[in-house]
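Apart from one protein chain that is not included, each protein chain of the complex appears where it belongs.
Chains here go by letter, A, B and C, matching the order in which they are written, and residues are numbered from 1 within each.
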Amino acid sequence: MTKDITVGISGAAGMGMQSISFTLAKSFLRAGYNVFVWQDVMSRIRGGNNTSIIRISTSPVNSIKESFDVLVALDLLAIKRNALKVKAGGFLLYDGEKQRAEEPKAGWISVPFEKLAAEAGGDKIMMNSAATGAVLALLGADVSKECDEVIAELFSKKGEAAVTANLRALKAGIAAVTPGISGRFMLAPTLKTNSKNKVLVNGSEALGLGAVSAGLKFYAGYPMSPATSIMEYVAAKSREFGIVMEQAEDEIAAINMAVGAGYGGVRAMTCTSGGGFALMTEGVSLAGMTETPVVIGISQRPGPATGFPTRTEQGDLNMTLFAGHGDFARVILAPSSAADGPVIMGRAFNLAEKYQIPVFVLSDQYFNDSTFSVDLNKVKTEPVDRGKLLLEFSGNYNYKRYDLSDGRVSARLIPGAKDQVVYADSDEHTEEGHITESAEIRLKMLDKRAGKLAELAKVMEQPAYYGSEKPEIVLVSWGSSLGAVTEAVDMLNVSGKSAGALHFTDIWPLPEMKPGFKISSGLKYIGVENNYSGQFADIFEKHTGIKFSKRVLRYDGHPLTAEYIIRGLEG
Amino acid sequence: MTKDITVGISGAAGMGMQSISFTLAKSFLRAGYNVFVWQDVMSRIRGGNNTSIIRISTSPVNSIKESFDVLVALDLLAIKRNALKVKAGGFLLYDGEKQRAEEPKAGWISVPFEKLAAEAGGDKIMMNSAATGAVLALLGADVSKECDEVIAELFSKKGEAAVTANLRALKAGIAAVTPGISGRFMLAPTLKTNSKNKVLVNGSEALGLGAVSAGLKFYAGYPMSPATSIMEYVAAKSREFGIVMEQAEDEIAAINMAVGAGYGGVRAMTCTSGGGFALMTEGVSLAGMTETPVVIGISQRPGPATGFPTRTEQGDLNMTLFAGHGDFARVILAPSSAADGPVIMGRAFNLAEKYQIPVFVLSDQYFNDSTFSVDLNKVKTEPVDRGKLLLEFSGNYNYKRYDLSDGRVSARLIPGAKDQVVYADSDEHTEEGHITESAEIRLKMLDKRAGKLAELAKVMEQPAYYGSEKPEIVLVSWGSSLGAVTEAVDMLNVSGKSAGALHFTDIWPLPEMKPGFKISSGLKYIGVENNYSGQFADIFEKHTGIKFSKRVLRYDGHPLTAEYIIRGLEG
Amino acid sequence: MVLASAYNSTDDNAWCPGCGNFGVLRALKQALVSLNLEPWQVLMVSGIGQAAKIPHYLKVNCFNGLHGRSMPAAFGAKMANHKMTVIAAGGDGDAYAEGGNHFVHAMRRNPDITYLVHDNQIYGLTKGQASPTTGLGTLTGTTPFGSVDIPESPLAVAVAMDCSFVARGFAGDLEHLSKIIGAAVKHRGFSLVDILQPCVTFNKVNTYQWYKERVYNLDEDAAYDPKDRTKAFTKALEWGDRIPTGIIYKHERPVFEDSIFKPADKSLSRQPLNPPAPLELLRKYA
Partner (left out) sequence: MVLASAYNSTDDNAWCPGCGNFGVLRALKQALVSLNLEPWQVLMVSGIGQAAKIPHYLKVNCFNGLHGRSMPAAFGAKMANHKMTVIAAGGDGDAYAEGGNHFVHAMRRNPDITYLVHDNQIYGLTKGQASPTTGLGTLTGTTPFGSVDIPESPLAVAVAMDCSFVARGFAGDLEHLSKIIGAAVKHRGFSLVDILQPCVTFNKVNTYQWYKERVYNLDEDAAYDPKDRTKAFTKALEWGDRIPTGIIYKHERPVFEDSIFKPADKSLSRQPLNPPAPLELLRKYA
């Protein structure tokens, strides 16, 4: 009986690996399992080699394993690049009638996907359903009912015939695996009721729907992987929820549109990746100076420049922290899993409006393109709080946008209020919002804007602590690596090493730290990050005075995994 | 006898304060004095209130005083805004016939500038020469010969008549100050021979000529104060020295043009200020990824956004350090005075080409717009070293731009070499410069690019140390504040407090520190910076592990002065 | 009835005496008054430059953003407040150099925004460098041997982009300019008004006199049909002894907002948020 299985589906872009992984993931989710899917893709539209990695487990999972129990190789390149990742005792499923280049090794099982598809009466693309069936057979678990449903839903828009043919191909795939091998992994059973209130959602969707449910009304963006899918989510929902969504001519336009809309009085957002964000930095400074709320999503990918466009990295933290010239307050949040989407986006918009600042939501390709099982009962939400927002102001043209009389955040009147005008200004300005040359006002206004940071530090949330109550080592991590880090902690604790993880989603400003575990002498802190230099580790060290005894860093474009972290601790 | 005098010339933009200060500065320089001039200006073309502040001293000066011995107030607003800055015992020169609003106070001397100009037979603008004369009279020093020469040179292009009339106005101005007051300050005499080999040059000119003398061949830029004057310097020299200089449509174009020219094989530069630089950050990342040498001048002014456009601040260090997504090596240099221009620019271009990286030259409005006395005998220079630059490469299409076989810097072949092609690529790339999807190559290339930083740290220069051998307090500063900081140190040492200044022009990476003074117990370090948060102080603390006991910060748009620093130490 | 004085600003004016910007300011005020708009109903967005200071010198809602970025900021502000009158303003460098890309794409979108470009053919605020409309051979701080890049004809580009309202004004002709601005604001869709605006300090070539000798009022030519795109293109390129002012090109085209808002809709900024619950959105992924 196996409790945790990893299946890789590999082939050339355009072959439909994602539809196989989607079908498998959804079927197992509905059958009561936890699933997690990551896309390991090249920057190609067709060809090359992409792999969907699905993990199926009886316990919650939010990370991948580095090797596969089962690999479905849809073409020769898939075999070449991935065969060695199949564990000893694992299986490689391939179409021996089509991919004849190599002598099959132990565990290689030829299933004539194409032939089965043809026999099922469909065209070549149905080989995906045959492949899905073959995987099901190996995993033994009884999910065929769920799988039939998923396939029926998936192909229903293509008509009844497509559904029937795909179901035939699925069955043929199941049958094609010989009995001795079939069910080899025999996944431990779960209760179907586990699946109640569980959904399968990827990081981009989670951020997109988080924003929509937080009252997003204006989105402008420019396509850039891995952020494009957030924009496409918002675009698809724009009519239903009365959102203005416009593809800008470039990222500079996008941020300036969003800041204009924020001044205009609506919740506005733009999302991009590092290279696009680099172009937005002047606009960030504009939001800082004009005290305009705006939410900026940065979905990181490895740089510099065009970099490794379809891979993952947490390498843009420093840039986010210091983007834009001059000093002003900002907030950086980094979601840990798709379940965080609503609460992170809700908080982002609330903080942006309450403090009248730019707020950043920092994710990465691993987060955006991964599919998470989300338990709806555990999804936290955040009620809308628009701060000192006014629609009217009494008196006659006497409103002051940058009134200094009530702390660091002035009441924010929305333009269009009768007998009032609202001046926002990118120059140093008076309380009225007019250009000033006064050093005295400059000092006050800078203290107002930058001083919000200290106030924010009081409302930022504590890091989550996971693991041993009295740890010998504490892994310190942030954002999307939560799944890998907690898994590493479990492995360490199982192996007798007392470990814990201190994981941050509130990145900047850091709150005053209340550790959540007992500090013992000899306790070692380890920074764990998906980047070259340990950018968060630097911030953490400066903030806490704690020095890391080691940094486990990964920067080859792949996400952190529990195995990588353990290797890193040993090495 | 006075050894150090400060004269303010104040009036509305367009009134010609700079021509008065220029005449005075040049005259005193030629007479053997040290002079320093700073422009305190509003963001206006006409009107408002600007002040040229000239300091004249028998010892070297590179900073200003906060109050004036003499103020020339050319209009009412000048009196209003500056009268209180005149020291007790000092004088305010004004044209009582024109500026009648207030009751004159003690030390206010009315000189009928306009009438004198008219009588001298010139138009109103000649009142500047009359004002110059009045100042000369007060200062007592015999510089009239020098002054006559300077005026003759200045007006020679306007013809003989203009020269004569201005000289007449000058004399009238001298004569207009009554004998008892005339010569009141009696500047201590100096030797005219002191002026040999001394020149008067402002920061922008120093950077411009530094670049030209380092072999600059391509400049692209977009106007932005206070960097525009560097571009205008290069433009003026472009024909003579065969430089391509083009005004770009925006800063993004400017940096990409410069990077293109750097790839193309010539020494290329662009300069801007913080807001323009924010737009260049993606281009910086491009230089990092493609390993293209480029020099980027950032002349800082107070932000965020449009900010305080004509004032000064050292607030863009963090942004410069972290500009651009992804990790790669960069160098930041910050000149201390105009005398540094040639050596800083020479080193900037050498480092850029030897390490094939972007190099930043970080100055500020105070530096760029100030006029320094430069002793030519003390000007350091740097011979051109282009690193591993090749014009030809033997073999047949076998050159690899990112060859990994010879350390972190590959030989850089210039395109156009017979039977070779040169691929530079903004994606992660192979040794040949083609797009790659390999994690293994990614690791090697990132180590190559980012690893240059450790090599650079070995060649960066030590900070300059100035002051007591066994200090109780050490002021730590960088860039343009050298003059103010060393003056503060002198004042402290005179007052019995043993002090020193550790001053950095090599900002990043920081060299391994060899302090240059004896470290005693109880020694206090004080960070001194022209910004809100102490950006360099953070870097220094992280690098050295030393904690500052205090930070003296200024961020009201005005430059650091010795007085401000002393006040800050006390406060 | 709105009085001109309602628009008076107390902010200190930073323009040079005699600057053409004063003419634009006066014409704009007059146009707003003639349209009977109250200050609070008007929202101006500007970039950075001498021209871009104009919203400070009238009393209107104002977002004074970054150099070159008035177009996108105006678009965002308009989408949040589509019932307001949105006017953007800036100089020729702001509009056609730093903001060149936004200018082109604003015309593709055709939001109901009026864009006043104070075209002095020079960079004023930064003290006299070449702009995209600076004449060939002109000596400036950055072109000490004469400008070699041919000047852009913004009007021709606008016609090429099928901009729905394309006009040229002259700051020295208050009455005509104010009429043009009024027509531009009234026009539904994106309106470009390129305004010849003498910079008395830095542009010694294109002076009041220079313009006065050349401009003529195209609107008085009854034979001219501003709907004809090809003719408009030729007219837009007319620049020399004779320079047309008035409406060069004008036609109706779908307006961006109309693809989103219904006529009865309040401005977005004044609608309640009413966002869907996260669980409602998440449940679709079961």
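One rule holds for everything that comes next: contacts are C-beta pairs under 8 Å (C-beta built on N, C-alpha and C of every residue); 3 or more make two chains touch, one makes a residue touch a chain.
No experiment lies behind these values; they were computed from the predicted model shown.
In terms of the touch definition stated at the top, the absent chain reaches A, B, C within the entire complex. Residue B:Gly341 is the one among B:Gly90, B:Gly341, B:Gly500 or B:Gly527 that touches the chain missing from this view. Note on the undisplayed chain: of the listed residues A:Ser110, A:Ser144, A:Thr164 or A:Gln247, the one touching it is A:Gln247. In the complete assembly, the contact with the undisplayed chain comes from B:Lys198, out of B:Lys198, B:Arg330 or B:Lys354. The missing chain lies against chain A, touching residues 14, 42-48, 222-225, 228, 231-232, 235-236, 238-239, 245, 247, 249-250, 275, 305-306.
Along chain B, the points of touch with the absent chain fall at residues 198-201, 205, 209-210, 212-218, 220, 237, 241-242, 244, 246, 248-250, 252-268, 282-283, 286, 290, 341-342, 346, 374, 376, 379, 381, 384, 391, 397, 414-427, 432-435. The chain not displayed touches chain C at residues 97, 100-101, 104-105, 108-110, 132, 148-153, 156-157, 159-162, 229-230, 233-234, 236-237, 253-254, 256, 259.
Going forward, only the chains that are shown with their structure count from here on.
Here the spacing of chain B and chain C, counted between their Cα centres, is 37 Å.
Centroids of chain A and chain B (each the mean of its C-alpha atoms) stand 45 Å apart. Touching of two or more other chains is recorded for residues 14, 48, 65-66 of chain C.
Counting partners per residue, chain A has 252, 282, 286, 290, 426-427, 435 as the residues that reach two or more other chains.
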